[in-house]
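One protein chain is absent from this view; the other protein chains keep their places.
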Amino acid sequence: MPDQTAPGNFDVAVIGGGMIGPALSLGLLERNLKVCILDEGDDVLRVARGNFGLVWFQGKGFGMPRYVEWTRRSATLYPEFAAELKEHTGVDVGHANPGGLELLLGEEELAHRQRYIGQIYQQGGGKEYEVEFLDRKQVEEMLPGVGLGEDVVGASYSPIDGHVNPLFLLRAMHTRFQQAGGTYLPHHRVSEVRKNGGAYDVVTEKGIVSAAKVVIAAGHGLRELGPPLGLDIPIRPQRGHILVTERTKQILPMPISSFRQTVEGSIMLGVSAEEAGYDDTINTGTVAKIAERAARTIPALRHLNIVRTWAALRVLTPDKCPVYAESETHPGIYAVASHSGVTLAAVNAKVASGWIAGDPAPEQFDAFGVERFDAQKTA
Amino acid sequence: MSAPAYDIAIIGAGPAGMAAAHEAVNVGLKVVIIDEQAAPGGQIYRDVERVAMERRHDLDVLGADYKYGYGLVDGLQASSVTHLAGHTVWQIERNGTVWCSDGKIAKQVDAKRVLLATGAMERPVPVPGWTLPGVMTAGAAQILMKSAGMIPDGPIAICGSGPLLLLIADQLVRAGAKIAVVAETTSFTDYLRAAPHLLRALKGADYLRKGIAMRRRLKTSGVRIVSGISDLRITGSDKAEGVSYRVGGSVKSFAAETVLLHQGVVPNTQATRQLRLEHIWHEQQHYWYPKTGQNGSTEAEAIYIAGDGAGINGARAAEAAGRLTALEIACSLGKISRADFDLKSPPWFSELDHHQSVRPLLDAMFPPPKEILNPPDDATLVCRCEEITAGDVRKAAKLGAPGPNQLKAFLRAGMGPCQGRMCGLTVTEVLAAAHGKSPADIGAYRIRPPLKPLSLAELADMETGDGDVTLASPSSGP
Partner (left out) sequence: MLRRRHNDGKVVKITIDGEAVDARAGESVAAAVLAHASGATRTTPVSGAPRASYCMMGVCFECLMEIDGEPNRQGCMVRVEEGMSVRRQQGARDMERAS
């Protein structure tokens, strides 16, 4: 990239080139807006590079029916979204939705899962919720040739669940963004956003970029950027570890929440949850724990070699549900932050982008504002 | 927490590690040395004990500098050092915890200090055809002589540059191999560039004399040596059939069944990267080396580095550095006083100085050629594991990939079993050229454990005693 620095005038400046920023930007470009993405350099926290690649529905939205709807909507839009990316960029993002399983080890886990899923169903007020429970035999039929461990008692299953290659998705979105005329500016870490007449000055390490609207899709960067702009959103990092095996012949016909086989043949094993601040180093104990559960679930995995492990930091709100908010003090500045940015990429590109462009907010967004955190704080 | 079982865990039983172990035991430290090879010796003295005891005919072929290592190996075997041979270290923590595996069981080793003596590897040589069967590194051919007494059958082309290139050619000739050509990328201008360093190198005149003698010996035994070649290509479809290159304006080709490539050695930085230590770019030799402080100390209190893993200085310098680092560690643990250190260290400092003195000359004489660093041909494979070409990397650079980590995400380069060892330097160079920046500003792959693959069973069966981790599944999903 040449040092393509300000002055630049854009309709929308999107801060963050991870999973959410590029998705929103694609939709903005479709409306013929002039868009730039301001991003950091190479060796930074970028969850878009460290996630599991699930397009996942079951279990999402506990305590928030609107999030259930929003996730379903994204999953439904995914095939079209992936096909468009492939058509324009030639990059196959490997999207598939063969349904997904959450394997349960022991009666206690099964009971817990039943309660949890049952509650999500009930909070929908009797509306259809596409998750069912399978017993061990039914699971075996769904996973021919996969020997299940003794402890597997059953699974929850949703036909809506699927997966994607998140890295190719990232590349495809970046490729499409530039094809469609967007300006990508890496090494442009934003330090602050200032009001300048009717527009905003976005101050970066390489100069100032001017834009009518600004979207903060900076993942963990929101923690610093948001508060001065009236977007004090209590996100926190939560560390998750992932293990990857060597390539092996295709054996898993569908993602199993904590395992999925990529099109290349490697099997990803996840996932842990640790409160470790902004530390993304590997905890060997956690790696062992993931391996132990994997071996209990599908014993044949024991033979595979682990070639890589990594840890990445989830962007979590207190209720684990997304934030889509416009600043009250700084109209035209938006914050979008969520865990499950991969799952939501399609709906971000197709629907949420319209809201930033000026369309009325989708009905779900009533639930995704920042006010809820004040309520949660006082509750 | 109980006290660590060892004072020092040394990783790597090459000259640096063996010498450090010797010195550390002498001052009364409790030492464990871990190496993935079955026998001590490192790269240079690989299998020297077995050759000395059982295959003396190979000892003559490999020469006096190889034989020298027997003393070090013998000393290690006779000492009270715990030697975990055949154990690969796959994770090192900054506090001194080391995890290794013998291929069946993963083990935790706790030490107050960790000395990384993990050495060097040959610089990958991405030229058209370098992935064909029949193409190896020159060092690989040497390893076959050392560990198996084997030589390639049929004509050999030896291509590249660096002091080891001629050494290995010489050893092969003595072993009776048929050499079709030795083609050096080094040219007359490189020799001119090196001239100013001659004075300092005079202290290391023994190295120069050896080099000149080797070249003469090769010539008198009828080996064709060509200098200043470029545009090296390996021909063949399912296996190597020959090489072609440009020299003095014309293209030459030779038939060969075996092609040996070499462009010098570079520090193996997997372990130091995994520890997230700061690394510095060597402008002349185009490699990364970890930043070290006084006598091998690093920014992490428990971690020390000695030998070629800290920067290429050769085996004898590695040995001296190993001893000095061991003494420094003893000092930091209060086992000896600074005054003791000052008493014991002078001979090793002068050894180190003597053996380092030739380095600036060698570095100037053998610069890695541009076309190896940044392969001009878009079709040349850069990442052997994931089969990513130089052209793919350039395309991703255009897309805005600012560095190796984003590139890895875009292309999967560096995600195969070798974990970026074969493509890391090249990816940095190609990106640097594409962005018009210095490799120093582009950076390198992040390296994460395991340093080498290990089975899920080994991980699953580990006792880690870490209780406060929860798995996100199955209550809430990933």
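Of note:
For clarity, chains are labelled A and B in written order, and residue numbers in each chain start from 1.
Quick note on the criterion: contacts are C-beta pairs under 8 Å (C-beta built on N, C-alpha and C of every residue); 3 or more make two chains touch, one makes a residue touch a chain.
Model, not experiment: these values are computed from the prediction.
Touched by the hidden chain within the whole complex are the displayed chains A, B. For the chain left out of this panel, the touching residue among B:144, B:255, B:399 or B:440 is B:144. Residue-wise, the contact with the chain that is not shown comes from B:418, picked out of B:29, B:303, B:352 or B:418. The set of chain A residues touching the chain not shown comprises 246-249, 251, 264-265, 300-301, 303-305. Residues touching the missing chain, restricted to chain B, are 36-38, 43, 47, 50, 54-55, 57-58, 61, 103, 121-122, 131-137, 139-140, 143-144, 147-154, 175-176, 238-239, 257, 268, 384-387, 416-418, 421-422, 452-453 (touch as defined at the top).
What we mean here is this: only the chains that are shown with their structure count from here on.
If you average the Cα atoms of chain A and of chain B, the two centres end up 40 Å apart. Of all residues in chain B, only 91, 93, 97, 99, 276, 396, 399-406, 409-412, 415-417, 419, 435, 442-443, 446, 448-450, 453-457, 459-462, 464-466, 468-478 touch chain A in the complex they form.
Against chain B, the residues of chain A that register as touching in their complex are 1, 17, 39, 41-43, 46, 48-49, 51-52, 54, 56, 58-60, 62, 102-104, 109, 112-113, 116, 156, 167, 170-171, 174-175, 178, 184, 186-187, 240, 243, 245-246, 257-258, 264, 269-274, 281-295, 301-310, 320.
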